[in-house]
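Note that this complex is displayed minus one protein chain, with the remaining chains in position.
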Amino acid sequence: MKIKNFKSRYFEDYILGETITHSVPRTVTEGDVSIYLATTGSRFALNYSEEFSKKLGFKSIPLDDILSFHLVFGRTVPDLSLNAIANLGYAGVNFVKPIFIGDTVSAESKIIGLKENSNGKTGTVYVESVGKNQNGEIILTYYRWLMMRKKNFELSNTEKVIPSLPKEVPFSDFTIPQDINLDAWNSDITGSNAFYDDYNINEEIHHLDGQTIEEAEHQLATRLYQNNARVHFNQHVEKEGRFGKRIIYGGYIISLARAISCNGFANTIKIAAIHSGTHSAPTFSGDTIYAWSKVLEKKELDKEIGALKIRTLASKNNSKIIFPDEKLPDNIVLDIIYSILIPIK
Amino acid sequence: MKIKNFKSRYFEDYILGETITHSVPRTVTEGDVSIYLATTGSRFALNYSEEFSKKLGFKSIPLDDILSFHLVFGRTVPDLSLNAIANLGYAGVNFVKPIFIGDTVSAESKIIGLKENSNGKTGTVYVESVGKNQNGEIILTYYRWLMMRKKNFELSNTEKVIPSLPKEVPFSDFTIPQDINLDAWNSDITGSNAFYDDYNINEEIHHLDGQTIEEAEHQLATRLYQNNARVHFNQHVEKEGRFGKRIIYGGYIISLARAISCNGFANTIKIAAIHSGTHSAPTFSGDTIYAWSKVLEKKELDKEIGALKIRTLASKNNSKIIFPDEKLPDNIVLDIIYSILIPIK
Partner (left out) sequence: MKIKNFKSRYFEDYILGETITHSVPRTVTEGDVSIYLATTGSRFALNYSEEFSKKLGFKSIPLDDILSFHLVFGRTVPDLSLNAIANLGYAGVNFVKPIFIGDTVSAESKIIGLKENSNGKTGTVYVESVGKNQNGEIILTYYRWLMMRKKNFELSNTEKVIPSLPKEVPFSDFTIPQDINLDAWNSDITGSNAFYDDYNINEEIHHLDGQTIEEAEHQLATRLYQNNARVHFNQHVEKEGRFGKRIIYGGYIISLARAISCNGFANTIKIAAIHSGTHSAPTFSGDTIYAWSKVLEKKELDKEIGALKIRTLASKNNSKIIFPDEKLPDNIVLDIIYSILIPIK
């Protein structure tokens, strides 16, 4: 088939074990970083100060890890997301190597599981996606599973393969930046004097700021990642859809929650892993996003660096801090568990 | 006259044969390219991957040709567009040389025709505009004609000069990128395996995606080009105007149509020429743009490169594909005929 007006793939188009090379490798520029900042308001010093990043031993400014994730994810959208009915989940995002301005990001996804649903109309596709730089080095990896449309509504009774996905990325798989000079880590620069020892398990942190999202803002951000999933951009279609309006890319909510939580984790060296994430409710233009976090676990990785496992909730239009044990209230839009590396001082 | 609050020129201010050097030459940056991407969602691999463009023999990433056009066009606006009642048309846009990041774009326009209208109140001005880089090399050239206000409403009976404008840019005037290494052209990178031989004359392609335009998006894009024509930016005036709202720069619609049509022409090497273009209806914030194309003509330029002449229509708020023989339906906002270069594989 010659690809001219590509409608993306259906469940039947995925083959167990196949590796899809995603198109349009993307060279990261200073412009991308500025737009990321302008659409999120992040204040993590390492990602915006060349002076600071070089003193720490980086060759230049490393990208915000969530921006790196979006750039890899964006590559995969035409092949994975366009016909997806639902992003059922993702897990095991392991941030292996930072991206620097000038790097070219490419991505590939391996089909690791397929499960036809009993209604015959849909199926679940499990993938392992890998982002690489221009030298072929792995930037990040993650698992994702999606519910896809079928072309043919008869049951095909293909073999059901459900992979066992990791519940979390273990500490032993975390990558610590090589040769980092933490003597240069400086509270005056990051804006916070809270380090590894200052956090307690079960401690809750309210990140205070709320950010109201405009339609233009999430569209600009999502286009920047070349994520062209239609639900984010086409009001002519969406006005007849389930919500009557465009749905904001869930990753943009992760970005906002992470940017807001700089007031709480300003001394982050890097995100080591995102263990799991749930977009528990959709967000729309006009919603105001708040975030709060709970420290779940602590681990000293070496003498200088510790890991905090954090659960962050983001809400829309409600700033009241709450960590429900069971069902999430309706206004919670994101429930994410991730680990950061932070200096021990 | 000392230029302090410049109200632009009237019909009588143009002199046949005069060349206007447009002000504010503009150095192109990585930021410009990122904003172009964020406001259009383009996925043409050549314009966003340094790896790919270098393998093909480019010194770095060439700008999207439509962005190049906007940057040249933006230079001309203060001298040509501010008092224009209507952009009557443009023709013969010839893309001679790519722009690279770091290049400085300047523009000049020669007055090649003048025609006073019989009502005495307006006149048509014909120009040939040329965009150059910092070495004085021509980037692109085009013809344009505009209806201008007069200062004096009496007929001046100046000599009428109507230039003969080209109906199209002939194949022989196309510029093929020098020393391009098409062995490095790669379907996995562009996302499409459709090459010159896979297109048929009269074939129609629906480009599928629709993009809804927000007021902030077209304003950001249009300001980026330093196109400061007032109708795009001033709601305080436009709310009393013909449409009651700001009119979107027609060039932004070309950008969206072109970005959407990447799903159809992903293997474009470059736009060789825009033969003609009509903005057949205005677009406004909230409109959703769709695009479809018809292949009009094919020509092998050498063993490796062919040219496709394409007619692209863009609609607002209607995704039904149609190529009317005569009058365009009201929802068609752009009717453009252009040629692309595409590998023969």
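Chains: A and B, in written order; residue numbering restarts at 1 for each.
What we mean here is this: a contact is a pair of C-beta atoms (placed from the backbone, for glycine too) under 8 Å apart; a residue touches a chain by one contact, two chains touch by 3 or more.
For clarity, every value in this text was computed on a predicted model and none was experimentally measured.
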Among B:G102, B:G120, B:P170 or B:P324, residue touching the chain not depicted: B:G102
Which residue of A:S8, A:S23, A:T39 or A:S81 touches the chain not shown here: A:T39
Of B:F6, B:F153, B:F243 or B:F323, the residue in touch with the unshown chain: B:F6
Among B:K115, B:R246, B:K270 or B:K309, the residue in touch with the chain that has been omitted: B:R246
Positions on chain B where the hidden chain makes contact: 2-7, 21, 23-27, 29-32, 34-35, 78, 102, 104, 134, 214-216, 219-221, 223-224, 226, 228, 230, 233-237, 246
Where the missing chain touches chain A, by residue: 29-35, 37-41, 43, 45, 48-52, 61, 188-194, 198, 205-212, 214-217, 220, 263-264, 266, 286, 288, 317, 319
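We take it that only the chains that are shown with their structure count from here on.
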Rounded Å distance, chain A centre to chain B centre (Cα mean): 36
